[in-house]
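Missing here: one protein chain of the complex. Every other protein chain is in place.
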């Protein structure tokens, strides 16, 4: 019998080797070190236009909270003040700029996910970083620079230090 | 705390004492010793008429299996030969006559359960015992005599003697 | 498309079996009051007029989804208003009492996971039979309610009482006589199944649970318990649920003997040569499953299968056995041993023990499957007069 794990074969032989094409079709993630970023570069102005057209209806004009107005989606834009923030935004909370590219490309716009070109995602990313005061007008956003953008809230993030046992953390 | 059964109160005090009327409304069972049998007596002839009218459509004419005919309900009538029986009937299998009264009163006719009067049930009981050759024409079937009817198959019934352990029984 | 849910009241969108080309590009149905199954899944019971069978071959673990629990009704499923429900306990007791559903729920509660199995749960005779067809009259639930012994403290059972009658409120007013010892052992009055109210088909709002005992004794839609000093010899324990053994008829055979079946691979499945994890369920009405053995050579050699923890008493227990199939025709079988040492017999052993007139209840034989060279799996049918 092979009922003990020690007696298992090295391989059961189920499943198939994945081809390069299999992987490329799904490997859409972008890492903090930039692995996964496509070619291209973001343009703040174009990003602003796309945002107004495809995003503002849910995230508000300029991605900002308007007092008294209830939006169907979170505000995305603020200053970079983590300590005095009201609500988390890209500027005051997000620790990595690459997350913005990755998330927008995979999930947004909510009503048409997966519809944006890489160029559009670069443009929006540049615009949102700019609107949040993270980058300056004229900054270049591409596969080399995006990982290097230092997000203002980055320094606040620490790994979990809870450990169980009789200790409330 | 009262969490261990030892610390439970003698009574939790939920529920109510049942009145005589509460019990009478549901206490319809009939035991082998005749407890539960109502007043009255069965008439074989009348039973045959009721059976033809209310039972035969499902159990067959005279309650008998007819070769080649598929009935929606079990055959009820045969001889009293347990050993050579084909299918179980009142005559060849049922160990107690009181069961017949009890079951017909609570469950039959299938399409109108609970619709028979005690008199009708006595009549049917008398008829079915007669048709199966268990009692003779002219026999009296009432609360005193029904428990005393010796059913032909009674002697074959024994209690379970399986005991677990390495023994197939 | 909108669909009424199983609660029968809520309308909700369902998925259809024509999915979008790319699911990542279409927002799907949002959260709802009651969920549904995938439109690609077709696991259903197999109903007749009097029973329906659980699709055992589709089960990946041992809690049966409540809406797939096997059924055996004698006059259909009664509709019972829980607010009018009452359980009457009387006879040889100090104080006859009635309990509302609310009363029953107030008592200290217990949850027990155990199987229920119809004593008539056996079919054979054809090669093209599924586990559902062979022995789908067994299912398992997490049952919650009050120990019957807890209720009996309230009514004060006469120590001379030896039997009680359990009576349902369906149109058959089904009754069974039960030894009082079971009442004080592990009998329960249950109102919940798999975390929620018992389903109507399983006895809503209240049923009797007699762990390990033949299904019919677990009286559904329970309305009355009468304590006495002799059995009532009801139709369900005389005309039915008795069976010939030798020249006698065995009555009151409550406990379900230990049993097992391989559910994967099974008919109409097909397997490929190589490693195959043989899977199945085993149980015993007398306690825990002690071990399950599997043979892949028609019964010549037997090896121990793994049991899925936790192994519970009187409960379906999942077993798995990793087999390397070389592609040649063979027979695969499983055999359970329970904690009393009882070893599941072959049908021939049962015939030898019970004689040629052996009746059709309490048959728990080893089930053998033939695996053919093309990978198809077929029941190895037994000869048995009553199918």
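Letters A, B and C name the chains as they come in the text, with residue numbers starting at 1 for each one.
Methods note: a contact is a pair of C-beta atoms (placed from the backbone, for glycine too) under 8 Å apart; a residue touches a chain by one contact, two chains touch by 3 or more.
Given the structure is predicted, the values throughout are model-derived calculations rather than measurements.
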> Among the chains present, which touch the one that was left out?
Replying inline: A, B, C
>> If I consider the whole complex, including the chain that's not displayed, which of C:318, C:342, C:361 or C:378 touches that chain?
In response: C:318
> Since one chain has been left out of the picture, which residues of chain B touch it in the full complex?
Replying inline: 1-3, 7-9, 12-13, 106, 110-115
>> Even though one chain is hidden, which residues of chain C still touch it in the full complex?
In response: 3-10, 14-17, 19-20, 23-52, 58-69, 71-73, 75-83, 106-111, 142, 144, 169-171, 173, 191-192, 194-197, 199-202, 204-205, 221, 275-277, 279, 308, 310, 312, 318, 320, 322
>> Tell me which stretches of chain A touch the chain missing from the display.
In response: 8, 10-12, 14-18, 22-23, 26-33, 83, 88, 93-96, 98-99, 102-103, 106-107, 110, 113-114, 153, 156-162, 164-169
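Heads up, the rule we're going with is that only the chains that are shown with their structure count from here on.
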> How big is the gap, in whole Å, between where the Cα atoms of chain A centre and where those of chain C centre?
Replying inline: 51
> Taking each chain's centre as the mean of its CA atoms, how far is chain A from chain B in angstrom?
Replying inline: 75
> How big is the gap, in whole Å, between where the Cα atoms of chain B centre and where those of chain C centre?
Replying inline: 27
